[in-house]
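In this view, the complex is presented without one of its protein chains, the others remaining in place.
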Amino acid sequence: ATGRRPNLNIAVQDLRTILEPVDGSSIANVSWRVQYSIFDQLLRTDYNDNFRLNFALATSLKQIDATIHEIRLRDNVKFHDGSTMTADDVVFSLGPDRLRGENAPGAAVFANFLSSLADVQKINDRTVRLITRTEDPVFAQRLGAWGTQIISARARAGASSYDAWATKPIGTGPYKIGEVRNGDEITLVAHDEYWGGQPPFASIRFKRLPEIAARIAGLKSGDYDIVTDITPDHIAEIEGVNGLSIVGGEAMWFRFLTFAPLRTPILKDVDLRRALALAIDRGALADGLWDGRAKALTSWQLPIFGEINDPNRKGVSYDPAQVKELLAKSSYRGEEIPYPSVGTYYPMQLAENQALVEMWKAAGINVKLIMCENWTQVGDIGGINDTSGGAFYADPVSMLWQIIGPTNDLQSTGGWTNAEFNARGHELETTTDLAKRQAAFKRMQDIVEIEDPCITPLHSMPFIYGQQADVSWQPNPLPQMYLGPKMPPEPVA
Amino acid sequence: MKTATVETNRPSPRTVDLPTLLAVGWVLLMLFTALAAPLMAPYEITSIDLRHRLTPPVGFGGTMLHALGTDDLGRDVASRLFYSIRTSLLVAFGATAISVLVGTGIGFIAAYFRGLVEHALLLMIDVQASLPFLIVALAMLACFGNSLTLFVALMGLYGWERNARLARGLAITASAQGYASATRQLGAHPLRVYLRHILPNSAATLLVAATVTFPEIVLVESGLSFLGLGVQPPMTSLGVMVAAGREYITRASWMLLAPSLVIVITAVAVSVLGDWLRDKLDPTLK
Amino acid sequence: MSAVFRFAGPKLLRAGLSILIVVTFTFVVLRASGDPALQILGPSARAPDLEAFRRHWGLDQPLYVQYVRYVLAALHCDFGNSMLAGKPALQLVFERAPLTLALMLPALALTMLIGIPVGAYAAMHRDTWVDRSVMMLTVFGFTVPSFVLGLLLILIFSVTLGLFPSGGADRPESFVLPVLTLGLGGAAIIARFTRSAMIEVLSQLYIVAASAKGVTWRQVVRHHAFPNAIIPVLTLFGLMLGGQVAGAVLVESVFGWPGIGQLLVVSVANRDLAVVQVILLLVALTMTSANLLMDLLYGVFDPRLRGTNSGSQ
Amino acid sequence: MTLLRLNNITRRFPLGSPLYGPRKYLVAVDGVSLDVEMGRTTGIVGESGCGKSTTGRIALGLEPPDSGGVLFQGFPLPRIDSKKWRAQRRQMQLVFQDTLAALDRRMTVSALIAEPLAIHGIGDSASREQRVAELLHGVGLGEDHGRLYPHQLSGGQRQRVVLARALAPKPSLLVCDEPVSALDLSVQAQIVNLLMDLQQELGIGLLFISHDLRVVRHVSDRIVVMYLGRVVEQGRADAIIDQPAHPYTQALVSAMPRLPGGFDHYVALPGEPPSPTDRPCGCPFHPRCPLARDVCRQSLPELLPLGPERQVACHVVRH
Partner (left out) sequence: MLHKSFQNSAGAALLPAHGIGASATKPAISIAGLRVAFGDVPVLHGVDLAVNKGEALGIVGESGCGKSVTWRAVLGLLPKSAEIGGEARIGDLDLVGARQSVLDRVRGGRIAMIFQDPASALNPVHRIGAQITEALRLHRGLSGAAARAQACCLLDQVGIAAAASRLNAYPHELSGGQNQRVMIAIALAGRPELLIADEPTTALDATVQAQILLLLKDIQRDTGMALVMISHDLAAVAAVCDRACVMYAGQIVETAPKHTLLTAPEHPYTRDLIGAIPPSHGPRMRLTAIAGAPPQRNLPPGCAYAPRCRHAIAVCRTSRPEPRQVAARHSVRCLRLDAGTYQ
């Protein structure tokens, strides 16, 4: 049967060969992209359908009390090695050895995505209880975000070492790991016993091809079916070729700038920081540099957040007049503000860096771009930094709180901190009361936008793919590429 | 046949031919551009125009507004090119000179001294040859930070080991030849033997080495600006322009073409001049 | 045998020393100039995770402790694991080294096969338009950056003509374009050096004498001038052998060629020390063997260098 | 007064690289002793390849002997390439045998001749120019030749350039390695006269290496005859040529072409010239010697006096 299905060739700009999804080094776009097709989580977020939660490895989710959830597992889910998934696998996958322990390989993923999970208990072969430390308003969403990938406990026990395991883990996803050539090529092979139906491709080959021009050439010559990380400037070129098309653009991933006033004394001045944020013409970046593919982001509000969203909140926008006012008010007298950047980490990063510097210059702020070779240098300099983040699930916890929470680098490296912000953030994360949450969220936004700015949004960062027109594939607004079979929606309540 | 009364005692010097003239002309033009860049550039090199990105040059659908088109930030390619010539000329000529001089010097010293000194120098050469330049650059950056003078010096390290080995090989061959030992037996200081005799006799090869080193440095330099060394935004150089243009090779080829052409033509000019110089140095060709 | 050792001994000693210096230097530079934890876990990693990573890889120890540990382990042939791939660095490099080699060797062969005849041809026709245009072409050859050349070749031969794959290393046809890209630049350089060496040689009396013997011009060039001209070219060739790994980086990245050139760059960027060290070790070994080979070849081509008192007087 | 004394010097050359097979040695000079007096000429004649040039180079300190000593003006030579050694070059000069190789082909004749003056800082540029003109004239070249490059000269012209160069710093010891072999008779006469004049004027000691017995006889006070790296006979010049004692010297003299008659006196030596890598034991000349006896095949004859001012190394002749 595998013979008739096509093989898919994907050229990517970078690859990582550690494929264990909860490994610390897996917190990266390039890892998510590949791992997404190898594993299933307990729940599945349908990013293309308003982040709707669907059942995946779990087929029911019952809240027993404030901190206890009970799930029933799907029957007859086969791991890549042919064994059947049981509650033991879930207990192990979410257990201290893999995920929750302080020294577990999954500690970083756990802290980022599942920090509220306190215990996992097997009720019977098909039923598991998940116990949270506190109330968690977004617990279900978390289960469908990242980190609840279930692996085969037996296979893990059989692996000679964690390192050996991490390069070839066994999951339940639509594809299993085939040949892996370190840092160069990963081939996934259809897992025909997949519970969700027959995977549409016999195999998927991810090939590392760091040069964008080479990726495009490869796409044109038909060597690849899909190429990733296309920048807006190449869209017209690809669309101009018969049989090629561009997909992607809708994005729930965003670019931000952070300020480190505690590391860079000039930035202590709140007015200066506000001026910095207001001097940015986000529309010009999104429309000019990104050719309209990116959307300017002015606030922390996203429609997918639903009830907690406040459509009336203005956020920050380009306002030269106010910048002038603020600067006059401030103690800033044209000192040089360092803006370290590695220049090549994000698409269009260097261009954007330079555009921003020019915008600030026009506003009378003297920002100096400093090219760095590595993050240590960037961290050492402080000043203004580039960062990015996305909505893994439809809640501000995943955005504002995840991006500059106390464990994130801005705070942990002492660039900025704010006690009230942290307290409110904690509240946002641990209370289910909508009104309280709305209040907390509002306060947090006031702090980072007006009272003690430390971060300012720029725009969405679209993931643009070029592909052969006959490939039927729909990208996510997030970096994950889902290449498995279409599954009917099984919405969670 | 001309009559025997022609009173030329000296062989007539080769007249400077057309390619050489063109080469001289080009190099002068580059020097002029380097000096007059601020006067020639119609725009500031940093002035960004995000609404007029990637406009093609005049003649390819563009306007005289940006004769050579604009780049990915809507900056004027011509203006950037002029400034780039200025930086690259400084960096590449300076560094090529250093690289060839240092290399030749060390090569000659290694050839002259036998024993420990030679081994020590060869060790240096081996180390440099097995170390990717990237790591050397990182070391420089970590130790000394970034300044243009230092950067030129660092770039001077590029390729010195190749020049050193070439020079050593040439010197060893040359000193095995009669004229070197003849001069030596006159009581000449080794410096004289090496500088006045072996150097001119090895010049042909060393000049070729220099012409090869020159474009290499232009290109390597661009790689280093991403490490935070040397030429950094908003400054620009030919290498930086080429590197930026490579993503746009099909989309906006002028971004790559303009600086590439300057590099190539300059390299051609330099090598034509090198050939001319070599011929000048070789009386047997007269 | 002992004589051979006397000849090779100092060279081997030097090679050993240079490896030690390279390893130490690289160790210090990579460790001092960037934090692998940050590089690998990314800028948004949490402090405790960074801590854990550092602890796991021993990065929390003082530098000298790390160094001594590294050297001791290396002496026992344990070159450490790649932090990025979680595999032994040695294995990682050895998976890829053959591919780089498979690219380098034909490219070097191409370099010689094109460079030497072209250079010799230009020398024989020196100062004619043939010579001038060939030399002009060679300048293009080594001035056009390899990524541009590679992309152009891809655009022509893969995209337009569809003759060769645009990347990858899995089919025999895959070799054509990268080898061409890597080889042509080198060939241009070799051609220039060959020309200049050849011109030097062609003015020697023994060339006249060979003609006087009735040897045809072609044979004079091939048999009498060539072996003399090849000696300086060999020096360059030896240097190229060593420099190829670094030179392969761009070509590898354009063609998605999974060689050690790219691995090196990625590993340096990520401060994946173990991998960098193994690659440098390999490069140093290649250099040493290339040097020894060159010494042998010099002797083969130049009998005057076979005696110990050659060169010196 | 003795200007230069070679004491039992030996020079071996290793053959081949250890990489290319086992080591062999070639003994180029084997226990040679000779003197050069101030203002006098010592000639060396002998088979080609018998070590004349090597002896000359060792005498000048351009090459260290493997054993034995060289005394110049009573003192051992300074270490090669040391400062003192370089300064001493002014007094000790060599006229090269291979003139094409010895001249840097990128320099004009004037520059080449002026070079030793510049090296030793003799005179200013004007006086150097004058001296160059003088020297060019002295060796029978015109000023026009000064502007040419070595490859534009004929063999004889080059030889004279080399000579002029050696004479430039007014050395006190001159080793002439075949200085006239490529010169026509008239120029040869001119050069020989020049050398002899200079010798009288400045008291130069000459070590004159040549194949031309006629010239050697004419130029030298003493002649040293070498065979296969060893001195086989030495004595006053006219005596050696007019009454050669050693069978090899006899053969040499007989082979001298004469006018008229050419090779009428020539007595061909039997056998082949020996190879220096494969020296016969006993007297090196015995395989070709018409007088050879058993003792010649077994023991090496020493150089012993035979009459006044004359030494011969031969078992037979001395009896």
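Per-chain residue numbering starts at 1, and chain names A, B, C and D are given in the order in which the chains are listed.
Here is the rule we go by: contacts are C-beta pairs under 8 Å (C-beta built on N, C-alpha and C of every residue); 3 or more make two chains touch, one makes a residue touch a chain.
Keep in mind it's a predicted model, so treat the numbers as computed, not measured.
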item	value
Selected from D:Leu269, D:Cys289 or D:Val317 as touching the chain missing from the view	D:Leu269
Touching residue (missing chain; options D:Gly49, D:Pro64 or D:Gly203)	D:Gly49
Candidate in contact with the missing chain, chosen from D:Ser110, D:Gln157 or D:Ser172	D:Gln157
Residue touching the undisplayed chain, where the options are D:Ser172, D:Gln188, D:Gln234 or D:Gln311	D:Gln188
For subunit D, residues in touch with the removed chain	15, 45-50, 53, 97-101, 137, 140-142, 144-145, 152-157, 159, 178, 181-190, 192-193, 196, 211-215, 217-219, 238, 241-242, 251-253, 255-263, 266, 268-269, 272-275, 278
Interface residues of subunit C (partner: the chain not displayed)	204-206, 208-217, 223-224, 227-228, 301-304
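In this section, only the chains that are shown with their structure count from here on.
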item	value
Chain of greatest Cα-centre distance to subunit A	D
Selected pair, greater C-beta contact count between A-C and A-B	A-C
Gap in Å, rounded to a whole number, between the CA centres of subunit C and subunit A	40
Centre-of-Cα separation between subunit D and subunit A, whole angstrom	89
Rounded Å distance, subunit B centre to subunit D centre (Cα mean)	50
Of all residues in subunit B, the ones touching two or more other chains	138, 141, 181, 184, 246, 249-250, 284
Where subunit D touches two or more other chains at once, by residue number	62, 100, 151
Of all residues in subunit B, those that touch subunit A in their complex	46-48, 50-51, 53-54, 72-74, 138, 141, 225-228, 232-234, 246-252
Complex contact set, residues of subunit B against subunit D	9-11, 177-179, 181-190, 192, 196-197, 200-201, 281-284, 286
Subunit A contact footprint on subunit C (complex, rising order)	33-35, 38-49, 52-53, 81, 84-87, 92, 95-96, 147, 150-151, 154-155, 158-159, 162, 165-168, 253-256, 258, 262-263, 266, 269, 271
